[in-house]
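Yeah, one chain of the complex is gone here, protein chain that is, but the others are all in their spots.
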């Protein structure tokens, strides 16, 4: 395993799914650090986070990097004493992230804007458009659901022309992933309700299967036309989502309907449906997957998920991502954990004589960078 | 692993979910022994039980304790030659069970009553109220579903005052766990049918989603008010249950509806949905879990389930239980298997440098006793 990690040490990974950092001026507390390494949103969970494998492991890795004791206090003291930009740059360099495909859709007022992020973080960056956020912004000036769909598609085209690398949907959060076509009347009625809220100046949150799935089907057509990979949040995430509705198997219409021929879909996270995701990668040419959130959030079980996924999934379909956000510490930890899980999984293939060491090195380098370069048509 | 087991040797576990023993006068046959270590109810399965990992392992452990050959004949002969109370006491002592939280709801005429059990078994005991059994007993004297719900809540309050440690629901068996609100008319109609059966003196078995889920929602409110943890049978069990309907993910309304804020829920057994259960523990503060029936019934896969569950679940949310019933042999076997699985899982965390040995010892002691003491507000 060490040998594989060393062989990949020089590979600058393509992190095909991550989020912007907080502005460097934002103070960081122990609670921030704890809530960084959990999908819980409830602050009351902070007392349980130190009793998780992910957090213990993260503290140890960060402390090693900062050369301090593996405690919250030491880590927070040490990072406070450093110049924030240099600290972030050092940790990102250690994460060996060569390219970030950034989803800014989850950003808050505390995070860098797109322009600021590009300026502040010395890593090559491309944008991933978050579909639902874009669609909520395009409600103004449209009078019908069809006009709205057309406006969204037009925006996606513009985004592609402006250099966006892909599109991401969080339909799992807004309506679940059991995709189906809804009656036009149902979709129209939901649209009018949403539109009226927007007109009254109320906060607008796109949700419900008729609109969310309808939008997803439309966006999939545009992604197909533009050659933009469509990233789909699958499997676990924060508790806004009903995990029972988040299996990637529900996306089947995107894979079997000839309408979507040529569409590239990337299943994000996937756990605990990673065996199902791997199956989809094995039988549908356009399907790819990652275990981004699974590593490191699922602790040591993330590594098992990697080995399980490599049962059915071709490694030419597997992508590297951190799903990191907010603090550079997450990039550091996610990168280390992900590379180790990858090395352990490929080492198993070497030990079982499925691959030679050289083949394993090559396969891993594709997962870390090559597959994403090809899929997202990145240069370099 | 040996080191962890030795470090925990003196811990008297809180078995937060177990059932009463058979009266000592009941003779025990080979068929009894076989059917003890399976969830099958069909006696025809007895011929397959010796071809399971759980039974082979159980026989070996019992034989070692009785100092005889690991065969049914030797074990039955040896236990027959011993004084039943002393035999039970010896095995329970070896199981290092300090406190039993007992669900008497599954008891038959062959099992000790609550009072008899407390008298016969020299282990501290508290009661877990089985919701559906209590509710079936409260049909007399109530005229409407609302009166019935009120009567059940009143009984739960009385039980709490009388020292019950928690409430358990077997909704998984009676209606599945895809909880939803049903129309009042539907619930009322089902109630009238049940009530009429009771009035005609026919055997009454509460079932069907409108009543079972309605009752569960009501009981959850009372549990919240009384600070009583609500145990929910999840995952596999005997074949009365449709496993496809037994995922803990279906309990989502209990975790997201603000009505139930403060409610403590304990997911029992969970296999093969233990990764899903661990996820719920990771994102909802009030959720806890155990793998009680999984260990030892799922053979060596129970140990894998433990390692998988410790991926997402904080160990501050994980509880020890045997789900034992009928014979002290089950307590012995379940305790040994459970402790070994726990040791193997924490040993993995030590080996991967997530925890120090001392931290692993502490974490395990919390699972074995501390977490339950806190959750059920046990003294000592």
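The chains carry the letters A and B, assigned in the order they are written, with residues numbered from 1 in each.
Convention: contacts are C-beta pairs under 8 Å (C-beta built on N, C-alpha and C of every residue); 3 or more make two chains touch, one makes a residue touch a chain.
Since we're looking at a predicted model, the values are computed, not measured.
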item	value
Of A:190, A:241 or A:276, the one touching the omitted chain in the full complex	A:276
Candidates B:17, B:117, B:233 or B:304 - the one touching the absent chain	B:304
Contact residue for the chain not shown (choose from A:3, A:285 or A:358)	A:285
Contacting the left-out chain in the complete assembly, out of A:315, A:330 or A:376	A:315
Given B:7, B:53 or B:378, the one touching the chain that is not displayed	B:53
Interface with the unshown chain - residue positions in subunit A	247, 249-250, 252, 255-256, 275-276, 279, 282-285, 307-308, 310-317, 348-349, 352-355, 359, 363, 366
Residues in subunit B touching the chain absent from view	38-42, 44-45, 47-49, 51-53, 56-57, 60, 236, 238-239, 242-244, 271-272, 297-302, 304
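Everything that follows uses one rule, which is that only the chains that are shown with their structure count from here on.
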item	value
Degree value of the rotation bringing subunit A onto subunit B, based on Cα positions, nearest 5	120
